[in-house]
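First the structure, in the form of structure tokens, and then the observations on it.
A single protein chain has been omitted; all remaining protein chains appear in their positions.
Right after this comes chain A.
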Amino acid sequence: MKVHIKRWHAIAQWRWDTGAADADMDDGDDGEGDVCGICRVPYEGCCPSCKMPGDDCPLIWGECTHVFHMHCLLKWIGTAASKQQCPMDRRAWVTAERKVATTGS
């Protein structure tokens, strides 16, 4: 039997590169993938203050390796109660420099 493909739709998916090993495999039962620990919305969603996911609601990485929506983390760090500590491990928050892969590797 021969199959002729007459038409096809390309569908793209994007994900933040959080450095988590096998992020694709890590979807869990809810299929939501990893969530921001502060708002509990998936990284690929946006923080509660934003309407559109993507470049306008980016992630932020700490040197402690913890990742949050940037807006969520900044709201926390902006409070006196935070003592400028990471919500996960209470170490002093230091934003990590992210090396962006430009060669598409």
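Here are a few things to note about the model shown:
The rule is short, and it goes like this: a residue touches a chain if its C-beta (ideal position, glycine included) is under 8 Å from a C-beta of that chain, and two chains touch if they have at least 3 such contacts; residues count from 1.
Rule of thumb we're sticking to: contacts and distances are computed from a predicted model.
One chain of the assembly is not displayed; among "Putative tRNA splicing endonuclease subunit", "DNA-directed RNA polymerase subunit", "ATP synthase subunit a" or "UBC-like protein", its UniProt protein name is "UBC-like protein". Across the entire complex, the residue among A:15, A:40 or A:98 in touch with the chain not shown is A:40. Counting the whole complex, the residues of chain A in touch with the unshown chain are 37-41, 48-49, 72, 75-76, 79, 81, 87-88, 90.
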